[in-house]
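The complex is shown incomplete by one protein chain, all other protein chains being positioned as in the whole.
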Amino acid sequence: MTDRRRLPWGVLAVVAALAVPAVGSRFYTFLATDVAILALFATSLNLLLGYTGLVSFGHAAYFGVGAYTTGLLMKQLAVPFLLALPAAGVLAAVFALVFGFFCVRLTKIYFAMLTLAFAQIVWAICFKWNDVTGGEQGMPDIPYPDLAWMERLPWAGSLRTSDHYYLVVVVIVALALWILRRIVESPFGRILTTIRENPERAEFIGVNVRRHELVAFVLAGAFAGLAGGLFGIFNRGVFPDFVYWAKSSEVLIMTILGGMGHFYGPAVGALVLLVLNQQITSYTEYWPFVLGTILIVLLFVFPGGIVGALAVGARRLRRSARA
Amino acid sequence: MLDVREVRKAFDGFAAVGGVSLRVDRGQIAAIIGPNGAGKTTLFNLITGHVRPDAGRVVLNGRDVTGLSPHDVCRLGMGRSFQRTNIFPRLTVFDNVQAALIAHRRRGFDLLGRVGALYRDDTLAILQSIGLAEKAGDVSGVLSHGNQKQLELGIVLASEPDLLLLDEPTAGMSATETRETIQLIARLTRERGLTLLFTEHDMEVVFSIAQRITVLHQGRVIAEGAPAEVRSDPEVRRVYLGERR
Partner (left out) sequence: MPDLSFLFGQALSGLTAAMFLFLIASGLSLIFGVLRVLNFAHGSFYMLGAYIAYQFVRWFATTPGRFWIATVAAALGVALLGAVVERVLLRHLYGREELYQLLFTYALVLILSDAAKVIWGTGQLSVSRPPALEGAVRIFGTKVPYYNLFILLLGPAIALVFWLVLHRTRAGRFIRAAALDREMLGALGVNVSLLYTGVFMLGSFLAGLGGALVTPVKTIVPGMDVEIIVEAFIVVVIGGLGSFWGTFLGALIYGQVLSFGILVFPRFSIFSVFALMAVVLILRPWGLLGRPLQT
């Protein structure tokens, strides 16, 4: 996955994202916030899936832990956003460390099943622990962070709170994605790809596979937690279904839809899936059916995801242009 | 350098390796031969930590490495190649070797550096020595079998081992490729002062470079010594050629 992009897609995307409140209605800002947060969630999963070759069926656990952490801190304890959000990442990382320790000792299907089991345990706790998590009802009415200072900014001053929050989200997500990009382009990232390609061989070049996998697991969990913290506020409430296996499968599909072989694949997948979901659920209640069909088409026709297909197409165009 | 003492391994009651001992001195080129199923690969797995022996010890440079995990054994100076080519298929040739260097130089947990040009010169030097420098940018999975075996050698060398364990390094090669590969291996061993222990089916290869040969049959050593001795050993002849006493 060497970076041969001539266009700085990342920068372009951020600029475009920042412009949304100015050009679009409230609805678009809403959708864009959702996309940005889930793009981070999906990219964090891809650190495990696309780069290390680990299939996690329970990534929503860390998303949920992050959401509940931020929600709890801000709603019950009036902790400021600047502390509550990193706390989400930290606590999610702790959970990932504990769960990951056991998970990385297993391979393939057993690894996947244990990640699922742990995630469902977290879900059951969130569902039942009424005192802390609000149980089945969850935690509604999470406050927005104090964004009054944004009204003093020249171009953003006149926007609504939700738009202010959106801009904050874009900045945080962009920063997080930049860090993730650095991580995958580091020596650590290179070693992760060797684990994905051939874990046995990686051992024999001196790689402590389990330790690397655990570090990747914790990092992925931390960023998922960050995404969860952002999402809880966006959603104005945190609920147990943030942790449910359906959420884990959703983010997994997003990642593969966009393309797990490219860094920006999952982000693209998040965008496409959310837009599709939004469009299709307005016509029919049978979204799962549509999703299932899309998934099958994806698996058989575009295994590299959208970005993968685009990359192949671009290569063909380049080749025929040269010919 | 390497001292294997009475290692045993049984799988589900089947004794794959039953009390094998062998010694390889520093700078030696030694070979293990034996018919299929003799336990050669299992023995390698036992030595390199891929499989834990049921009994026996493996001593490397005076240090007991029995049962240590592969990555620890690798760090202690043992490098291994595999019978079925074991590379990183979707990484480029360059990346394959670079990754081995990164792991060997303990930069594996560097999360902030940039990997692009890291150890570039050293990587290219290794590729040069195994003859794959022009293919540095190629995706390794699409290389020919022979090239992949060469790459594997490069990956092993990147870990700067003192002891090379090569499991059937010329498997699946044509006669020309075999000769070239063996010459390459012999040259690199000499240049870098390495110790080499390899398994092979191709007798010509074995007798051309090995200084010491161990013959394995059904998990036990049936003969050991210099090529000439082994060649004329009656037990060996019986096992290989079916000669009666």
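Labels A and B are assigned to the chains in the order they are written; within every chain, residues are numbered from 1.
What we mean here is this: a residue touches a chain if its C-beta (ideal position, glycine included) is under 8 Å from a C-beta of that chain, and two chains touch if they have at least 3 such contacts.
This is a predicted model, so every value here is computed, not measured.
Participant: Return the single residue from A:L45, A:L159, A:L177 or A:I253 that touches the missing chain.
Facilitator: A:I253
Participant: Return the single residue from A:F41, A:F95, A:F118 or A:F217 that touches the missing chain.
Facilitator: In the full complex, the listed residue that touches the missing chain is A:F118.
Participant: Residues on chain A that touch the omitted chain in the whole complex?
Facilitator: The missing chain touches chain A at positions 49, 55, 102, 105-110, 112-114, 117-118, 120-121, 123-125, 127-128, 200, 249, 252-253, 256, 286, 288-289, 291-293, 295-296, 299-300, 303.
The working rule: only the chains that are shown with their structure count from here on.
Participant: Using the average of all C-alpha atoms in each chain as its centre, how far is it in Å between chain A and chain B?
Facilitator: 42
Participant: Taking the touch rule as given, give the residues of chain A at its contact with chain B in the complex, in rising order.
Facilitator: 2, 182-183, 185-191, 193-194, 197-198, 200-209, 212, 215
Participant: For chain B, which residues count as touching chain A in their complex?
Facilitator: Per the touch definition, chain B meets chain A at residues 48, 50, 69-71, 74-75, 79-80, 82, 86-92, 95, 98-100, 102-104, 107-116, 118, 155, 158-159.
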